[in-house]
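The structure appears right after this line, and notes come after that.
With one protein chain held back, the other chains of the complex are shown just where they sit.
Up next is chain A:
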Amino acid sequence: MRFWRTTCAALGALTLAACATAPGGTDTASANSAIDKNPYPSTYKAYPGAATALVGATVFDGAGGRIDNGTVLFADGKIVGVGSADLAIPAGYTRVDATGKFVTPGIIDIHSHLGVYPSPSVEAQSDGNEATAPTTPDVWAEHSVWPQDPGFSRALANGGVTALQILPGSANLVGGRSVTLKNVPARTVQGMKFPGAPYGMKMACGENPKRVYGGRGRMPSTRMGNMAVDRQTFLDAKKWMAEGRKGRDLANETLAGVIDGEILVQNHCYRADEMAFMIDLSREMGYKISAFHHAVESYKIADLLRENGICSAIWADWYGFKMESYDGIPENAAFLQNAGACVIIHSDDENGIQRLNQEAAKAQAAGRRAGIIIPDEQVIRWLTLNPAHAMGIDEMTGSLASGKMADVVLWNGDPLSVYSRPEKVWIDGALMYDSDNRKMRPVSDFELGQPGEGDVK
């Protein structure tokens, strides 16, 4: 952070150009089209790891389960078994005594701008908002991601983050495609791309688009303008689809992917009334919203969100930084959970992503004081299986279930305590961070030879 910081996410309101996520793309080309839907394919491959048995820890499985004095087994990159102390450890497993420690699935951030607004945050690397037209469905965040962003390693070491969705910013009504990454150092973005993850499409409603374009004397300058441009954009895409999808059209290909259900809509939207309009819009145009992001007023419409199966990706306590955040309350997550709606804690911040567990704990505590008791194992789900679900990767990661990717965090204490940190983090069963081994902390190219290289950050 800088002392004179402006928060991107919030984008607040301050620097617009700075800042601003869903499921869709597949790794195979559609049969009914000559379009290659995956022209920038993942080259990520799991790194080698030892067959490992974590023994004696409190295990939160990410799906709402808790095992005290549990055993977690993984090998060949996959979870092999999760059980109690009497779960047999097969021969050849490296046994890690985790007594007094905690194990969770890898933490997942559904809303990050790492790489597209990297550190250092200099103009030369400000690549998160194609703020030149109100809708830019044709841009893909992956083409902006700088894989050397030192923020990735901080998210890994301090936050236990193993997967994250990088979104284009919120200047635009339609910001473009997101990309989901494995949080592994790589020379290329393709080397980080989460294999098989669907694409998301970022949409934004509310203050940001109308401010950016209204400020330039062009549409949209109002919320009704926002809606009009959104509707026409989808109508144009539907027309292109109806006319046989002739010719390559990057923008319409993305929008068609949304309507076809291959690309998941990640919708930046703060206010309850605007979320209701976005739900109506999705019905009018025939697509599904995966999650509302920055949804500070979700608690006012928890019933509507539950009925529509839409997750709310939220902060614990960000409040009052712009008009549309003025009704934020710290009980938001608890009220949603209590109503049976899907809760995700997101960061939208290169610092916040290092402490998603802490944000969840604060939200849990606010709920408890309002009389809503949410067990720790349910709270962990806000950071694991729920974001995985809203990103379309929950069949592969997000919980410690046999056969899933061995994305695992060993915490040196209760992850919902301020006094705890990740001790070891495995991604696909490969040890990628170890607090006890300074050489097991990634150092990006940018940091080499610079003050602070290899320091404990």
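Keep in mind that, in the parts below, contacts are C-beta pairs under 8 Å (C-beta built on N, C-alpha and C of every residue); 3 or more make two chains touch, one makes a residue touch a chain; residues count from 1.
What we mean here is this: contacts and distances are computed from a predicted model.
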Just go with whichever of "Glycerol-3-phosphate dehydrogenase", "GMC family oxidoreductase", "Fe-Mo cluster-binding NifX family protein" or "Amidohydrolase" UniProt uses as the name of the absent chain. "Amidohydrolase"
Just to verify: which one of A:158, A:233, A:252 or A:312 makes contact with the chain not shown? A:158
Hidden-chain contact residue, picked from the options A:97, A:284, A:303 or A:395: A:303
By the document's definition of touch, the residue of A:267, A:312, A:364 or A:384 touching the omitted chain is A:364
Considering the entire assembly, which residues of chain A contact the chain that has been omitted? 1-5, 7, 9-10, 12-14, 119-122, 150-151, 154, 158, 207, 299-303, 315, 317-323, 325-331, 335, 339, 349-352, 354-355, 358, 361-362, 364-366, 368-370, 412-413, 416-421, 435-436, 438, 446-447, 450-452, 455-457
